[in-house]
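One protein chain omitted, others in place.
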Amino acid sequence: MSLASLENLSIRFGDRQVLSNINLRIEAGARVGLVGESGSGKSLTALSLMNLLPESAEASGVIHLNFGQHVKIDATQLGEDLPFPYRGAQIGMVFQEPMTALNPLMRIGDQIGEVLALHRPDLNTKAHIGQLLEEVDLRADMHRRYPHELSGGQRQRVGLAMALAGEPELLIADEPTSALDMITQRGVIDLIKRIASARQMGLLFISHDLGAVAALCDQIYVLEKGKLVEHGDSQTILKNPQQPYTQRLVAAAKPTKRPEFSRPAQREPLLEIDGLTRQFRQKRYFWQSPDITTAVDQVSFALHSGETLGLVGPSGCGKTSLSRMVAGLDSAQGGSVQFDGHRFGHGVGPIPMAARREISMVFQDPFSSFDPRMRMQDALLEPLHLMPELTTAQKQKRVHEAVQRVGLSIDMLNRYPHAFSGGQRQRLAIARAIVLKPKLLILDEPVSALDVSIRGDVLALLHDLQEKFGMAYLFISHDLDVVRAVTDRVMVMDHGKIVEHGKVEDVFDHPQAEITKKLLDARLTI
Amino acid sequence: MRMFKQFASNFRHPSFAIGFVLSAVLIVLALLSLVWTPHPTDGVNIAARFGSPSLEHFLGTDFFGRDIFSMLMAGALTSLRVAVLAVGIGMVVGVPLGLLAAGHGGWLERLILRFNDFVFAFPAIITAIIITTLFGPSAINAMIAIGIFNIPVFARVARGGALSIWTLDYVDAARLSGLKVWQISVRHVLPNILSLLIVQATIQLSLGILAEAGLSYIGLGTQPPETSLGLMLKEAQSFFLAYPMQAVWPGLTIIIFVMALNLMGDGLRDQMDPKLSKAGGINVAG
Partner (left out) sequence: MVGYLIQRLLGVALTLLVAAALIFFLLDVLPGDPARFMLGINASDEALNALRQQLGLDQPAFVRFGQWLMGLFTGDLGMSASQRAPIAELILERMQLSLPLAFGALVLSTLIGLPLGILAAQNQGKIGDAGLMGLAQIGIAIPNFWFAMLLVVVFAVTLKWLPPGGFVPWAENPAAAFRALILPTIALALPQAAILARVMRTSLVDVARQDFIRTARAKGLSKNQALWRHGVRNALLPVMTIMGLQFAFLIAGTIIVENVFYLPGLGRLIFTAISARDLFVVRSALLVLVGLVVIIMFLVDLLYALVDPRLKKRAGN
């Protein structure tokens, strides 16, 4: 008898079927992964096991739970009125958002103690709360802290301690590491793995990230648009995926290096950064002298036409601040930028208009990249403000060319952004970036927010465009595998400084800086 | 066409539909009083005073023998005019202030926030007292007092909404396209916070009607021979015990008007982008 299983679980909201006939079982002590893209229904699967489905959800099917004795639950009965004593006791759950999953007004020790008071009042002592905190690699004396005094990774550990407090036999983790940076993510995944085996718990781990699932689970279920397409033990699925959807996921998890193209030799770099510095000042009271944090500290580097330079580093290392200064969106407190014969930066002045039209940017989130109240047509015309010498017809032509270049049809241009999918929007964002035919394109995590299965297409598109136009790319990403596949050289940034810099193969194969080693160790490869 | 469709889709929301229809009826009746009322509102006919409801005067007549229904139409127009112009003052001054604060940041933002806090300490009644002391009471006096109070309300809502827009990537894209702060505010920010401002405007409109009533009731607002819903209540108070219906009708009109506008505002708010409505909306009475 397995610990928990779902039999023909289906869920719909009104007319919309979101899960169809899911069959899934979790054996005692087994670690099961559930992989799927956003909207595939994986979170609802977990919530049904917790009897926490939204009130408007209509479920059917059977849930079997076997904690000491076998219980059969008719899924149509799920809801607030169904007695469900397992939640927080035999089943513990960790959620995705570490920033909002804890009550901001309550000390974390009290939040853990609340679980104990409910399920194990005999253990509700300061000493035991301290033990739980130590089990998740926090200090016992942190119990007096409020959530805002902890980092994202620490909060996620508190969430884990809360889930463990009821001594569950089954732990459900819903994307527990997706909001964390790479290094913290790795730490939390290793921690969950260690605790699950030490406590002999069953684990249901839900993620969009095949790498994370592979690192943690011995069985994998693959969910696509509410249907299970494949399941089996991890090794088989990863080595020998049967379904096309799974094959695409596996392929996307290990991006392949694009063929190099020849570039004309050039001596002068297109972009030369010299000692660029960005500081943030903040003061609490007007009589205090401000606290100065240096986000970017004396950074210098060069970039040639047709070249792709990777920029990696842990979150908060300053890579976004650096790229914004290069793009002219932020002003520097020191240093300057030499770009294509123009110079701007500290003491030199803001970015000149002539340079502005040669630098474009593609942002991470395709959904906030476009004004929802502006037709695509007008959004793509906007950069051409910088080229007042063009006639309206010429501008129109430029837009059409750019849209065709990114593989979309020009008759969609009359629509508003909401009519496009995430992948299409990112293509349009690239189209907007190339309508000026810039010499430098800054790509800030251009594929991180996209579903795994379409990342490869967008990367291929970027590669083709570079080959055709010879643009230089400054490619920012937290995903080292992507960086390795698409860049020529890479810079590693930490605490505002470039700590390592070189050919991507050299840096990744023979890392020198401590942070590079940590980042490489944190990679979740399959 | 798209605008119309969006507008029409609001009617699926019952409270919007009820609120909109009721407000529309009241506004049309009020505007109609400009050209036509069932009976003249300026004639005095002492013989017909305090008449009971009849076919001719179906809500009866008042102290001066005037038709109450006609008086309500004219009174509603004054109340509406005061409230609308007060919202106008608040929006015309407040929205640019809010956009400026969000777009510019730094010391200017701090100054505007300070100014906001400062004006919040002057409820409309205090401003009205000051103006009345200097220039004497009038409907314009009430309108300015309520309008001044509306300024920080709109500034605050506009800033809140604008701040959430300024964090979005399309604003950065616009900056990369060489647009200046004011151009971005007009092109991208304002259209995206418009729904927020419209909702706030309906709320301030209803609060304005209430505030006008209060100010006129204590003699700081509309003065005879003009009429307003609040002034009718003031006049009715002296004979309230003998003729309570004199006060009931204008009171009910105020309640229905205010409720209709609030229901409409709620309906609009419910259909707005939830992220945006969290960023700005406040609901304070005036």
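Order as written gives the chain letters A and B; numbering starts at 1 within each chain.
Operating definition for what follows: a residue touches a chain if its C-beta (ideal position, glycine included) is under 8 Å from a C-beta of that chain, and two chains touch if they have at least 3 such contacts.
Owing to the predicted nature of the structure, the values given are computational and were not obtained by experimental measurement.
**Q** In the intact complex, which of the depicted chains does the undisplayed chain touch?
**A** Taken over the complete structure, the missing chain's partners among displayed chains are A, B.
**Q** Among B:38, B:53, B:96 or B:123, exactly one should touch the missing chain; which is it?
**A** B:123
**Q** In the complete assembly, which of B:9, B:54, B:167 or B:237 touches the absent chain?
**A** B:237
**Q** In the full complex, which of A:159, A:226, A:366 or A:496 touches the chain missing from this view?
**A** Candidates A:159, A:226, A:366 or A:496; residue touching the omitted chain: A:159.
**Q** Of A:35, A:50, A:129 or A:182, which one is in contact with the hidden chain?
**A** Counting the whole complex, the residue in contact with the absent chain is A:50.
**Q** Per the definition of touch given earlier, which of A:16, A:239, A:267 or A:284 contacts the omitted chain?
**A** A:284
**Q** Name, in rising order, the residues on chain B that touch the hidden chain in the full complex.
**A** 113, 117-118, 120-126, 129-130, 132-134, 206, 210, 213-214, 217-219, 230, 233, 237, 240-241, 244, 247, 251, 254-259, 262-263, 278, 282-286
**Q** Could you please point out the chain A residues that touch the chain left off the display?
**A** Residues of chain A in touch with the missing chain: 50, 52, 80, 85, 87-89, 92-93, 95, 97, 100-106, 114-115, 118-119, 146, 148, 159, 162-163, 166, 283-286, 288.
Just so we're on the same page, only the chains that are shown with their structure count from here on.
**Q** Taking the mean of the CA coordinates per chain, how far is chain A from chain B in Å?
**A** The answer is 46 Å.
**Q** Where on chain B is chain A touching in the complex?
**A** 168-170, 172-179, 188, 191-192
**Q** Residue numbers of chain A touching chain B in their complex, please.
**A** Residues in contact with chain B: 327-329, 353, 356-357, 359-361, 363-365, 368-374, 379, 382-386, 429, 432.
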